[in-house]
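Note that one protein chain of the assembly has been removed; the remaining protein chains are unaltered in position.
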Amino acid sequence: MRVLLFGIAKDIAGAPFIMAEGITTVAELKVWLYKQYPALQKLRSLMIAVNKVYAADVDVLKPEDEIAIIPPVSGG
Amino acid sequence: MRVLLFGIAKDIAGAPFIMAEGITTVAELKVWLYKQYPALQKLRSLMIAVNKVYAADVDVLKPEDEIAIIPPVSGG
Amino acid sequence: MNTLLQINNSITVQQALDFVQTPECGGVAVFVGNVRNVTQQKKVTKLLFECYEPMALLEMEKIAQHTIDKMGIKKIAILHIVGEKLPGDTVVVIAAASAHRAAAFAACEYAIDTLKETVPIWKKEYFEDGAVWVAAHP
Partner (left out) sequence: MNTLLQINNSITVQQALDFVQTPECGGVAVFVGNVRNVTQQKKVTKLLFECYEPMALLEMEKIAQHTIDKMGIKKIAILHIVGEKLPGDTVVVIAAASAHRAAAFAACEYAIDTLKETVPIWKKEYFEDGAVWVAAHP
């Protein structure tokens, strides 16, 4: 599945999106991300959005979902 | 002494200023005004400004002062 | 100068913004007061604003200085119209700039609340069947 990246997360991964396979929940995705990109663990927070809505750790991911990594926001 | 009038007080007196004589305090001016123009008693409040500053009842009036009747304000 | 105080036939929000905005201030809170077309279920046809201008400017100055001295405001503009206005017209603009947005909001609200209580400006509302000086009677 394709995972969109923004802000500092995009800088850490070095790409605007990455591919992740064999992941079925938000919690699993976070574990996988922290292993692939240890610098993500140092952020103040890390949220996952599924289909443009903030997701909870227990939420299930389907291959067709639009998944995005949301590092700490700083608009305004 | 000359007394400036604004808003509804000007309408009640029918003039933008009136002359008052023999008055030495703000309280005396109010008594005189209420007698001359009984409709002023019906207002929600009546303030007197002396030299462009709100005055207290005990304040003394001098002939050279700029005296103004301030009916309830409603700006904004 | 940190304060812009004006009583005029015409005022704009841009004037107030142009005055208060500086690269040192992150946040600007603005209040814009417009003539409503209905008051107490009656259609308003026009309004007349009368003003004791020299005293009004002094009272506006007191409000502005309080926000700068006590409320953390860097710059503030208080603009008020006089004369005849129609529903929809802007009658008052207050803009307060501060490094912190909470201070800007608090000062802007303080300024409009206090202006309505202390600044010698009077509003006459005209209806199809008459006119009244607003808030004159209990």
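As written, the chain order gives the labels A, B and C, with residue 1 at the start of each chain.
One rule holds in what follows: a residue touches a chain if its C-beta (ideal position, glycine included) is under 8 Å from a C-beta of that chain, and two chains touch if they have at least 3 such contacts.
Note that the structure is predicted; figures quoted are calculated from it, not measured.
A.B. asks: In the intact complex, which of the presented chains make contact with the chain not displayed?
C.D. replies: In the entire complex, chains touched by the missing one are A, C.
A.B. asks: Looking at C:Ile11, C:Ile73 or C:Ile112, which residue reaches the missing chain?
C.D. replies: C:Ile112
A.B. asks: Quick one: say which of C:Leu4, C:Cys25 or C:Met55 touches the chain that got left out.
C.D. replies: Going through C:Leu4, C:Cys25 or C:Met55 one by one, C:Cys25 is the residue touching the chain not shown.
A.B. asks: Using the document's contact rule, name the residues of subunit A that touch the chain not shown here.
C.D. replies: Residues touching the hidden chain, for subunit A, are 4, 6-8, 10-11, 42-44, 49, 52-54, 68, 70-76.
A.B. asks: Please output the residues of subunit C touching the missing chain, sorted low to high.
C.D. replies: On the side of subunit C, residues 13-14, 17, 21-38, 87-88, 99, 101-102, 104-105, 108-109, 112 touch the unshown chain.
As a working rule, only the chains that are shown with their structure count from here on.
A.B. asks: Whole-Å distance, subunit B centre to subunit C centre, using C-alpha means?
C.D. replies: 25
A.B. asks: Using mean C-alpha positions as chain centres, tell me how far subunit A is from subunit B in Å, no decimals.
C.D. replies: Whole-Å distance between the two chain centres: 71.
A.B. asks: Would you give the residues of subunit C that are in contact with at least 2 other chains, written as numbers and ranges?
C.D. replies: Correct list: empty.
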